[in-house]
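What follows is a set of notes on a single structure, which appears directly below.
Here's a slice of the assembly, chains where they normally sit.
Chain lettering (A and B) follows the sequence in which the chains are written, and residue indices restart at 1 in each chain.
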Amino acid sequence: MGEWHTGNPVFVTYVIAVALTVLKVMGQGWMTVYRMTRVGGGYAAPEDLRPGLINKAPDPSQLEVNDYVDRSRRMHRNDLENIPAFWAAGLVFVAVAPPLWLAQGLMYGFVAARAAHAVAYATAQSHEVRATFYTLGSLSVMVMAIYALAAVM
Amino acid sequence: MGEWHTGNPVFVTYVIAVALTVLKVMGQGWMTVYRMTRVGGGYAAPEDLRPGLINKAPDPSQLEVNDYVDRSRRMHRNDLENIPAFWAAGLVFVAVAPPLWLAQGLMYGFVAARAAHAVAYATAQSHEVRATFYTLGSLSVMVMAIYALAAVM
């Protein structure tokens, strides 16, 4: 019998953490869209300079890097460097039946660390603050991977 | 009993959608390789300027950004911002046993939206066209995540 069903509270913890982090990643895409629309710039594709509903007054400067928009893209890249690995590590971690307290600590800890990282990055907190939350999230994922590896070896 | 087995038509829908989108992401890497080879440029690594089978007549300009190649890289990045989140959201969505019509609508809808997005991006359609398909794909993923979250809460 597997561990991946909604009668298993460890699995339910995983479902909640996955759903929240999926919404975080998708929301980051929308933050970039919002920022591009608001400043009317930071576009990535040359064809976005064509006049249309989204861009009523095209100008070549709209293709230049815009820090307000690029900050959201950097946050997105940082998400992609961490969150898909969490989804994968969490899945195999659930499969080896860890104790519930450990699963909740690592998974909700990861969600909280990434939320705090996003706030720190969006508001341009110091490198030390951002690095602390990055580290907490990264360690959670590595612990889950090592735990799963140890359990099957 | 879990939902993740090939006797469950919702899970089979997920397997088909995952397989197709995995091939899309991997194929995007090969599109970049094809474009780099065809134009003999758009390289990312300085060592690619060494003469060899791939690069018979090296020139420093080969490291400059080439829009033909970079378009494929931007398509790839856009895939990575959307498709892994679909894999994760779809997995937890299947686990909470949604109706088959909803699973097929959201999952095949996502695959169709991303295929249309890729064609629109590759052929440099207007921002509005690309944004429409992006939005459809993004909403499918968010609906799956919210549905799974609601089901376990």
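In this text, contacts are C-beta pairs under 8 Å (C-beta built on N, C-alpha and C of every residue); 3 or more make two chains touch, one makes a residue touch a chain.
Everything numeric here is computed off the predicted structure, so don't read it as measured data.
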Overall number of sequence copies in the complex as this file defines it, 2 displayed: 3
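Assume only the chains that are shown with their structure count from here on.
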Chain centre separation in whole Å, for chain B relative to chain A (CA means): 17
Of chain A, residues touching chain B in the complex: 2, 4-6, 11-12, 14-16, 18-23, 25-26, 28-30, 33, 43-48, 50, 52-55, 76, 80, 84, 87, 91
Touching residues on chain B, where the partner in the complex is chain A: 1-4, 67, 71, 74, 80-82, 84-85, 87-89, 91-92, 95-96, 121, 124-128, 130-131, 134, 138, 141-142, 144-146, 148-149, 151-153
